[in-house]
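Before any comments, here is the structure.
Removed from the display is one protein chain of the complex; every other protein chain stays in position.
Take a look at subunit A:
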Amino acid sequence: MPPRTCALCNDARAILKRPKTGQQICKECFFYVFETEVHNTITEARLFKPGDRVAIGASGGKDSTVLAHVMKTLNERYKYGLELFLLSIDEGITGYRDDSLETVKRNQQQYDMPLKILSYDELYGWTMDAIVAQIGKKNNCTFCGVFRRQALDRGAAILNVDHIVTGHNADDIAETVLMNIMRGDIARLGRCTSICTQGEDTIKRSKPFKYAYEKEIVMYAYFKKLDYFSTECIYSPDAYRGHARAFLKDLEAARPSAIIDIIHSGEAFEINDDVKATQKLQQTCRRCGYMSSNELCKACTLLEGLERGMPTAAVTDRARRKLDADGPVPENLRTIPLFQLPSNLRQNAATAVEATS
């Protein structure tokens, strides 16, 4: 087959077929369009303002490694004026997270960004290894997901940042849309496609790679020779998500635009008022001060179950009742340190309260 020339510059040899458009482009044009599309996503959604302190949720995997690289590049190229940090959560998984954290530490050097590592052990007193030793390999990802979410916010509060960006890509979002449809979780379906989530007084979270295909992220990492870590968690991930992913990859193989089409479908769903009414109001957890839709936040409930030897308490209602029947919370129960928002957000929250009172 004769070498093809790039559809954008009409000069260099094409090295990649873009899944989104089918265009055949050269290496330099690929870097440029990939970065520019992320820049456009950022500016169209007005994600940042000059002076923002932004933490990149870094796992050492491909997505967050490419995100750190691209955020640094764009911040310099377009003078966003951001202060960037790397924030990693150490779940305490021997043979998996300890290795990937080594990659994050190298990224810290390569990208010259301050790094904060926060561990489940210091925050909750439990590593994932210890949790799995107690509960087995069934609900481990539920624990891990709830603990990670809260750990990221707490890490962000320690770094005093305004904003956390994560490496979720278009494939991840399409997969979540499919899973929410399959589970009938309409309330989440409405939220899962938004590029940025923020309650009144929470730390902003956003996904600059919302429209970036996994294939392009991996190709970008390959051609830029970025250093990333790619081992599966030893506590095999959620099988349901695995099926959704395999199904999505099959769809993509048949028609690459499927990914973007699913995201657009997710965006087009209108959540009607009945569903909205069932979404609970946010309050703060009575035990640890973290945002919660119940008196106790999910992490506190899970932790209490672990500490009292009834780890499924927060997973099923029946087990929760059993826990309650077992008596009041012991006084010496281990709890999560009090959560405090970064100082700048604390002020916002205070004014919001005044304004509504």
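Before moving on, here are some points about what is shown:
Everything below uses one rule, namely that a contact is a pair of C-beta atoms (placed from the backbone, for glycine too) under 8 Å apart; a residue touches a chain by one contact, two chains touch by 3 or more; residues count from 1.
Simple rule for what comes next: contacts and distances are computed from a predicted model.
In the listed set "Ubiquitin-related modifier 1", "Oidioi.mRNA.OKI2018_I69.chr2.g7310.t1.cds", "Cytochrome P450 49a1" or "Tubulin delta chain", the entry agreeing with the UniProt name of the missing subunit chain is "Ubiquitin-related modifier 1". Residue A:V218 is the one among A:V33, A:A187 or A:V218 that touches the chain missing from this view.
The chain that is not drawn here is touched, among residues A:K62, A:R154, A:K210 or A:R287, by A:K62. Contact with the chain that does not appear here is found for just one residue of A:R4, A:K138 or A:R286, A:R4. Across the entire complex, the residue among A:E44, A:E76 or A:E232 in touch with the chain not shown is A:E232.
For subunit A, the list of residues touching the undisplayed chain reads 1, 4, 13-17, 24, 59, 61-64, 100, 167-169, 171-172, 214-215, 217-219, 222-223, 229-233, 245-246, 249-250, 252-253.
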